[in-house]
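Note sheet for the following structure.
Only a single protein chain was left out; the remaining protein chains are all shown in position.
Moving on to chain A:
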């Protein structure tokens, strides 16, 4: 589809995992505000940046207004509260969320399907979760509460300056948060610069909205996540496509779930097929353990 209007979001670089997630989160957050919303990627200064399309005009200020309206600030109003609830009463939560779900009202059901499974142990987490289990909900709560319009403005429309503090408000999704001591000035634990800069709060806020795209399912006592392959610290990889035609939100999960993306290497015929589908590039990160904390490596273009 070719939208009548579109806007290029120079901040959302799809070659980084956090940039890609933030773009998906933005689409998820705005899908009820903008008619015929769609997403594509275009090149800009060394990266693939997101461009949002719609049949209605999109201006920067309007985009921020809609986000102000759609993004809740309290954990109680966000499906992320299910992290805690599902731990306490797993059976009931799954039942209640399932019963409450409807075709036009499936936000909580999608989120729950992305963070837990009633067929897996309670301690199993999504492979997309890279913060420590005991900090995760606290960080989400901080991010929901602290994100302002200016954070979102910097995230969407400007090259990222990583000028927001990392302490207790980062989902650890950006490869730059791999802070091994030998490669930086300060000791990672107690690093005073964490309180000053290091992340993009707005990107983290939008990424939370993208979690619902990444459904999990139980495999041998653990949770496997859509778009990921392998288990274990050295084997887990996340692969995502970058597409150039405008794509509506409902089609995005299908693109994320394309089976050939998980091949290593992707076969020539599959690469040709992906090209014909409009997928201009494929990026892959590894999920590694730095000390005890999971981290994504910088993305590599694999096709």
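Keep in mind that, in the parts below, a residue touches a chain if its C-beta (ideal position, glycine included) is under 8 Å from a C-beta of that chain, and two chains touch if they have at least 3 such contacts; residues count from 1.
Just so we're on the same page, contacts and distances are computed from a predicted model.
Trainee: Given the options "Peptidase M48", "SWIM-type domain-containing protein", "Copper-ion-binding protein" or "CRISPR-associated protein, GSU0054 family", say which is the protein name UniProt records for the missing chain.
Mentor: "CRISPR-associated protein, GSU0054 family"
Trainee: Among A:48, A:111, A:211 or A:243, exactly one should touch the missing chain; which is it?
Mentor: A:48
Trainee: Using the touch definition from the top, which of A:69, A:87, A:132 or A:300 touches the missing chain?
Mentor: Once the missing chain is taken into account, the touching residue is A:300.
Trainee: In the full complex, which of A:35, A:57, A:121 or A:267 touches the chain missing from this view?
Mentor: A:267
Trainee: Can you say which of A:13, A:110 or A:177 touches the chain missing from this structure?
Mentor: Reading the full complex, the residue touching the unseen chain is A:13.
Trainee: May I ask you to list the residues on chain A that touch the chain which is not drawn?
Mentor: 13-16, 43-48, 159, 161-163, 176, 180-183, 185-187, 197, 267-268, 271-272, 274-275, 279-283, 285-286, 297-303
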